[in-house]
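Every protein chain of the complex appears in place save one, which is left out.
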């Protein structure tokens, strides 16, 4: 079972989150690839059972580089149906558009027919870091990686 | 395996959608209860593997009667984690707040730690009817019922 | 020129925010009423040039008591067109649904044809307090009150 963590990061904050998420998603049954968005082509998404996307909060939404990948994924529209998704974001401040950024990403996944899960404890839609991820944010990132991996195992096991 | 379809309806349009969704969610392995929101107490939600909520589009969100049920579900916060969710809405017009209504409902589910899935064909977040459900909307409702039932079977089978 | 600050508060956190917002919205030219949601009837909204709504973050949306007021305002649909709006929320945690709560409220205002403004500094959509409003949140509340009052003066002056 394979999971992709793909991110865009300019200051390094989102990259740090991505590393924690990826580390936590690894298990006996799950291989995880961690990639910067420039290294990923739309058709690569087909190779994974779980796809987790991270972006800085730019005007309440994902960075255009991430959106470009998603727009280009229209060439495989329908083929991601049933895959598992997740999202995270780093942000300059509380109330700064971080929730809407995560929901932007999750909405693109729903439109692909993907499956997403929230959490009843902590950052409900997905992990938010204010600047560099502190202990609180790191814990949320770890939970996201584990949650997606767990769902991948449940749904993709034969 | 048990699925609940709970709705609020004043004109009957959302009720019609609920009936189609409920019918489609029924299968050999899934029992479905169809209930008006006034018949459901928060603790009843614990009895189901899948929960599908329908509401008219009222100012871009769910009817307060549905929100009351959700607010009261805080008494069992954490205990719905891992259940499957879905949402649908009837609306007076295109661009009339129907997508935001469905997303409002899905967001409450994510906050409960529930699992939701979109669709790559048709009404991506969940079925929308403009006034009474026409053939297009009925087809979307049918797909939602089947999709949730399928996910319940995949995840809850032992 | 008249401004209404209406809120629901169970723990007192949203009430504290409301008091700061209301105080800041007062000026030579603007009278401000501060009311708990139970004291306001839908038709009262007609009396104001600016309407600011505050709610705790309950499952990523406004409390049902606030939504009930908004649902009942359908009786005067169309008559709030051109009024100025704003929103704020208190929340248990970062990434806990506070932005979506504020946007839920702003969306109901847009559907009424109202005018809303964000801010380029701080809590962009509207003030968020994590638990009781600290200095950061209080400053955001003050800015919201001033911003709405300023827009009311610009638009309603004759």
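First chain written, first letter: the chains are A, B and C, and each begins at residue 1.
Just so it is clear, contacts are C-beta pairs under 8 Å (C-beta built on N, C-alpha and C of every residue); 3 or more make two chains touch, one makes a residue touch a chain.
Note that the coordinates shown come from a computational prediction; the quantities given were computed from them, not determined experimentally.
Checked against the hidden chain, the listed residues A:30, A:90 or A:104 yield one contact partner: A:104. Across the entire complex, the residue among C:16, C:67 or C:124 in touch with the chain not shown is C:124.
Interface note: of B:10, B:31 or B:93, the residue touching the hidden chain in the full complex is B:93. Contact with the omitted chain, checked across C:40, C:111, C:129 or C:149, is made by C:111. For subunit A, the residues touching the chain absent from view are 58-65, 67-68, 70-71, 73-74, 97, 100, 104, 107-108, 110-112. Those residues of subunit B that touch the chain absent from the view are 60, 93-100, 102-103, 122-128, 130, 136, 140.
On the side of subunit C, touch with the chain left out of the figure occurs at residues 77-78, 80-82, 103, 106-107, 109-121, 124-125, 151, 154-155.
Heads up, the rule we're going with is that only the chains that are shown with their structure count from here on.
One simple way to say how far apart two chains are is to compare their mean CA positions; for subunit A and subunit B this gives 25 Å. As a whole-number value, the distance joining the C-alpha centres of subunit B and subunit C reads 29 Å.
Within subunit C, contacts with two or more other chains are made by residues 60, 97, 100.
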